[in-house]
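Structure first, commentary second.
For this view, one protein chain was removed and the others were kept in their places.
Should a chain be cited, it is by its letter among A, B and C, assigned in written order, with residues numbered from 1 in that chain.
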Amino acid sequence: MYSEKVMDHFSNPRNVGEIENPSGVGMVGNPACGDIMKLTIKVEDDKIADIKFKTFGCGAAIATSSMVTELVMGKSLKEAESITNQAVAEALDGLPPIKMHCSNLAADALQGALEDYYKKSGAGKKAGQS
Amino acid sequence: MYSEKVMDHFSNPRNVGEIENPSGVGMVGNPACGDIMKLTIKVEDDKIADIKFKTFGCGAAIATSSMVTELVMGKSLKEAESITNQAVAEALDGLPPIKMHCSNLAADALQGALEDYYKKSGAGKKAGQS
Amino acid sequence: MKKVYLDHNATTPVHPEVVDVMIPYLKEEWGNPSSIHWAGRGPRKAVEEGREKVADLLNCDVSEVIFTSSGSEGDNLAIKGVLEANRGKGNHIITTKVEHPAVYGTCKALEKIGYKVTFLDVDGDGMIDLDQLRSAITSETVLISVMYANNETGVIFPIKEIAGIAREHKVTFHTDAVQGIGKVPIDVKDLNVDILTLSGHKFYAPKGVGAVYLKRGVRIQPLIQGGHHERNRRAGTENVAGIVGLGKACEIARRDMERENEHLTRLRGKLEKGVQERIPFVRIHGQNAKRIPNTSNIGFNFVEGESILLNLDMKGIAASSGSACTSGTLEPSHVLVAMGIPLEELHGSVRFSLGRDNVDDDIDLVLNELPPLVERLRSMSPLYSAATGKGVDINFDTVCKH
Partner (left out) sequence: MKKVYLDHNATTPVHPEVVDVMIPYLKEEWGNPSSIHWAGRGPRKAVEEGREKVADLLNCDVSEVIFTSSGSEGDNLAIKGVLEANRGKGNHIITTKVEHPAVYGTCKALEKIGYKVTFLDVDGDGMIDLDQLRSAITSETVLISVMYANNETGVIFPIKEIAGIAREHKVTFHTDAVQGIGKVPIDVKDLNVDILTLSGHKFYAPKGVGAVYLKRGVRIQPLIQGGHHERNRRAGTENVAGIVGLGKACEIARRDMERENEHLTRLRGKLEKGVQERIPFVRIHGQNAKRIPNTSNIGFNFVEGESILLNLDMKGIAASSGSACTSGTLEPSHVLVAMGIPLEELHGSVRFSLGRDNVDDDIDLVLNELPPLVERLRSMSPLYSAATGKGVDINFDTVCKH
């Protein structure tokens, strides 16, 4: 059902946890699949200095959460903004069709965390606009 | 499907043929099953001195024809009159249910032959009535 | 005693290669294909591989294959499924007078609950008239169902033309190809049919498994509702071993069909020639039509079919009269009736249907056994003596009062 990459991220998820005093928090959920993701980020010098997730959810939900943290760790906010759910799925060598629209919400959580950061820091909606 | 007795009468049918100048002829048919039976009898001294059949039909039709000739050969007309399709089937150790009401017409042919004989000989409808 | 099986249209032996690939799915890989754990993985893969093999034989996409339990289920799914999906759009079905009971009986039953059904006539060779088909189509017509090849006579219908006519009138077209699949090349894309039914046990797969080709975009309502199996088109835990067997049978059919066809055509020719040479008053039904290569329906005038079959059986030869699937009824074959075969001949028809394991010896046995056997039965038949001038002139009409 799941690709090897999905199973790898599911069994050895990267960056699990919650950052204390995060720069931004993103939280999304989908009751149909029973997935809830919480991402916390630490922003330093317009970069994602740290990112951690906690996820309640199926294999796809946990793997996409893990993957998104790996994808943006150390990246610029601009680069982070460009991450989509689709990109996360591709980085995992794909997801079963039924999971694509359901448990693949990690990028949404990331965008939520970024927005939270911009709001808190009064930095405007987009990194480039500050 | 068929009892051993049926198969015996089917493979070695008794009294096949047509009697020349018969005392009576009986013929019955059922287009649904595709059965036609023709019985010819020779009556002597109120007894069935000879009986022969020709049958176009399935295994049950041929076996019942053969059996009926065996049952009445040499018997009195009165005894012959009492033969029913049911009795023929029983003498064959039974027939498949679906064949009971269809290919089991030999006794009807016999009764037809008897009536034909009575008519021709002016002997009245029943042997006893003559 | 030597056994000769000439009833392959009733069912076929399971091919040894088919049995071999099935057994692991009974013994070791018995999991549920829907299970996400280890036990489900092998079976799931097996089902999808089976689907690929069916799709390869039919030349369609895997998503267009629905597994069923039999040809009858497939026919019912196709017919009732299309009608349900077209509720309110029309209630007229067109089919033929020579369909298998799974189509014919289903349509008869639908008539009873208010559907209108046109049963197309066939001519003496078992062939329909495309003009009659065309003129039968109305704005109410939602389904045309015409079999690929007739199970009793082997006659092949012009499916591509019929599909064209159906398409022209935007009517869904189903073909019951149970007797065609595995015997002749059938390419659903080329034929352009919407729905096609096949049954495993007619071409060396086991009983209990079949499939329906459903062209992408054609809507049907499932017959068996429930779980999400078969993309919501047929609920129920998959018959994995059966599906594996069906897949293998499709693979074998593709591989061997051409060779088998030649082989069967030759043997059937030998049988028909031999019978015609040795036995008077016989007729081969559908002989002038295009036929699948394995089927020969022979009418032996003046004798009844079952009594021929019983005699053949006593010699180890298995054949059938009409459709084995319809034994249990005593009605004369509706197929031969529709072809206008007279009662005397129709009741004496025997279907020989050949298969891959038959050899020349088998046919020789039939040609040796059949003539004396038919002669013996004829000598017992009041119709024969009448017809040959050795008895009174009788026929069904003069005798039957039922």
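One rule holds for everything that comes next: a contact is a pair of C-beta atoms (placed from the backbone, for glycine too) under 8 Å apart; a residue touches a chain by one contact, two chains touch by 3 or more.
Just so it is clear, the model here is predicted, and its values are computed rather than measured.
K.L.:
Decide which residue listed in C:42, C:90, C:105 or C:371 touches the omitted chain of the complex.
P.N.:
Considering the complete complex, C:105 is the one touching the chain left out.
K.L.:
Which one, C:75, C:304 or C:362, makes contact with the chain that was left out?
P.N.:
Checking each option in C:75, C:304 or C:362, the one touching the absent chain turns out to be C:75.
K.L.:
Can you name the residues of chain C that touch the chain not displayed here?
P.N.:
3, 5, 7, 10-14, 16, 19, 22-23, 26-27, 30-32, 34-40, 69-73, 75-76, 84, 87, 100-103, 105-106, 109, 113, 199, 201, 206-209, 221, 223-229, 235-242, 306, 309-310, 312-313, 316-320, 323-329
K.L.:
Touching the absent chain: which residues on chain A qualify?
P.N.:
2, 7, 10-11, 13, 16, 18, 27-38, 53-59, 61-62, 98, 102
The rule we apply is simple: only the chains that are shown with their structure count from here on.
K.L.:
Taking the mean of the C-alpha atoms as each chain's centre, how many Å separate chain A from chain C?
P.N.:
57
K.L.:
Could you please state the distance in Å, as a whole number, between where the Cα atoms of chain A are centred and where those of chain B are centred?
P.N.:
From the centre of chain A to the centre of chain B is 92 Å.
K.L.:
Which residues of chain C are in contact with two or more other chains?
P.N.:
none
K.L.:
At least two partner chains per residue is the criterion; list those residues in chain A.
P.N.:
Residues of chain A never touch two or more of the other chains.
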